[in-house]
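Following: one structure in structure tokens, then a few remarks.
Of the protein chains in this complex, one is absent; all others appear in place.
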Amino acid sequence: MDDHYILRLVNIEKKYGKVPALEGINLKVRRGDFFVILGPSGSGKSTLLKIIGGLEVPDKGEVYINDKLMNNVPPYRRPTSLVFQDLALFPHLNVYENIAYGLKVRKLDKSEIHRRVRWAAELLHIENLLERRVTQLSGGQQQRVALARSLVIEPEILLLDEPLGPLDLKIRRELQVELKRIQRQLGATWIYVTHDHEEAMTMSDQVAIINNGRLVALDSIRNLYEHPPTKFVAEFLGHSNILSAELFSIKNNIILMKSAGLFLELPKRVYSFNSNKVFVLIRPEKISISPSGSSNNINHVNNTVGEVISISYKGVITELKVRTAEEIILTVFKTDCENINVKDTVTLSWRPEDVVIIERDAE
Amino acid sequence: MNKDILRLILELYTAIVVSFLIYLPIVLVIIFSFNEGIYFTFPLKNLTAKWYLELFKDTSFFQAIMNSIYVASISTVISILVGTPAAFSFMSFKNNSAFVGFVFLPFIVPWLIIGVSLLVFFSLLNVQLSLLTVAIGHVVYSIPLVVLIVSTRLLTLNPNLERASLVLGADRIYTFRNVTLPLIYPAISVAGLIVFLWSFDNFIITFFTIGTDETFPLWMWGAIRRPANIPIITAASSLIILVGFVIVYFVESYRIKKGLFTSSIF
Partner (left out) sequence: MRRLSINLIYAVPTIVYLTVFFYVPVMSVLILSFYKGGVFYKINPILTLENYINFLTSPIGINIFITTHLIALTSFLVVTLIAFPISYFLAKMLDENKALLIILLMFIPLEMNYLIRVFAWRNIVGETGLINSSLLSLGLIQRPIEIFFHSIYGIIIVGTHNSLPYAVFPLYIILRNIPKNLYDAAMDLGSNKIGVFFRVTLPLCMPAIAVSFLFNYIALLGEFAIPSLVGGTTYMLGNHISYNFLTVGNWPYASAVTVTLLLNTIAISLIIFKLFGVKQLYE
């Protein structure tokens, strides 16, 4: 029916004993996407992956791959392959034999196996490790072997369960870029589970956010970041300044929100909100900060003054926390701040386009 | 300073206990097997190998050894075949105290009870006691032993390994043959070795379930009663000790070579 959705999940539910792990999960994954399932620990994302892969059976709901019902199909007959969080490399086989495992199962002949293993090894830059025992490899190398092992059987959907978790930051970043490159090159559909929103940002085409077993949002990461549908999503995806606010007035295509003593003005877009009480979000990197005195136009509409209460240097950016005159604490990111110190008085301002409204209800 | 003195005392203590309490008797047996005199007295009279020659002339000794090997082989094969699958079941049922109790009661009770019960049982059924009945008795104790050793290994096995095989396209039978079995094989062979040695060595159960044959421990028991036999028994003992050491040495070096480091004794 829908040819470009390779995977559809319909009303998936799973309980462990009395505890619901997943409830009412409905989602569709487009063919060829790098699809990320993002959520905090314990949200049920690994369970969801296992259901897709066939290692767990849902209590309710259906799994369709290529429009075929997969509920009763065991993992070894699905066009999927899963890379485990702990990798699960076979300790009694060397690297070559690990990678070749899936091919041997399919009874390919030796030269074909050899050719494909070499291809996968070159793809992941581990050609020189083929004779080694897996226990002798570093974390990053083991990671690559696990990937090669699953890629070599050319699954239509590759499932990855937090594969980069235990690795060093630097190696993680390198692998993230490489994984994306490989996925693009192969054109396969990858479903990638993680709790790290930065990973989602780097790699994903589409993101599904899961919290407490429910699907909270499904969109591109950019949309989710710029226009988060709920407070949870906004906070989960990065630093945010979220204020409770109330509709103050609508005049001339300008909406004015009031939060404590601060006014936030935003251009009227296609917003329709259900109540007058909402959340308002301003990302820290969208706030301009300058030492007081350089600007006198403080009218507390999209701008304010405040006192710096802390400064954290984080390399690329500096994070400042400022207590405003309205007793609101705002976090600000700035790329260079040599002339601002703690206890200084500063001016904060932001553009109307950078104010985002989040409905209050959807939790 | 205090700590070093303590350490020294403990080190000395350990050395003394291990050498005297554990090794002394064995070393003495070996030494005195070369002694001309019958009794264990110093100084040694003459160094001689004559007791070994006497031993080799004694056919009952060799028959007993053969019988022991026979019984131990049968016991090992049966208990491994029966016990290994049960270890898998044990994984699912280890919290069920009825199951655990049922399987391990024969392991905990004194061997006397196994021996005596089988004696009564076989008599009631008019079954002739023989080496086979001995093996049957040995298997009763060995099965739980095998279950214990193999299931301990199964517990440490990463469950994701079998799942990894499944997601790579292998069905459960293929997975069992190519992933599970190779990974538990060392535990199975250790269990086999332990069961074999235990069976070879067992006296109490054998005592009650044997007919007119003799296994090696029975042979020793019979011979020990007469002082004249002491030197022959000594020779036999030291022979077994030396063979035992050789076996253990080879097994251990094989294991170290293959990189299997868990201690073998359990």
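Should a chain be cited, it is by its letter among A and B, assigned in written order, with residues numbered from 1 in that chain.
As a working rule, a residue touches a chain if its C-beta (ideal position, glycine included) is under 8 Å from a C-beta of that chain, and two chains touch if they have at least 3 such contacts.
Computed from a prediction, not measured in an experiment: that's the story for all the values here.
Enquirer: Could you tell me which displayed chains border the chain that was left out of the figure?
Expert: Hidden chain contacts in the full assembly come out as B.
Enquirer: Write down which of B:Asn46, B:Ser92, B:Thr156 or B:Thr212 is the residue touching the left-out chain.
Expert: Residue touching the chain left out of view: B:Ser92.
Enquirer: For a quick check of understanding: of B:Leu55, B:Ile74 or B:Ile136, which residue touches the chain that isn't displayed?
Expert: Of the candidates B:Leu55, B:Ile74 or B:Ile136, B:Ile136 is in touch with the missing chain.
Enquirer: Which residues does chain B use to touch the chain missing from this display?
Expert: Counting over the whole complex, chain B touches the hidden chain at residues 7, 10-11, 13-14, 17-18, 21-26, 28-29, 32, 39-42, 81-83, 85-86, 88-93, 97, 99-100, 102-103, 105-106, 108-114, 116-121, 124, 136-137, 139-140, 143, 147, 197, 200-204, 207-208, 216-217, 220-221, 224, 227, 230, 233-234, 237, 240-241, 244-245, 247-248, 252, 263, 265.
Everything below uses one rule, namely that only the chains that are shown with their structure count from here on.
Enquirer: Quick one: in the complex, what on chain B touches chain A?
Expert: Touching chain A: residues 158, 160-161, 163-171, 174, 178-179, 182-183 of chain B.
Enquirer: Can you list the chain A residues touching chain B in their complex?
Expert: Answer in residue numbers: 53-55, 74-76, 80-82, 84, 86, 88-92, 101-102, 105-106, 149-150, 153, 159.
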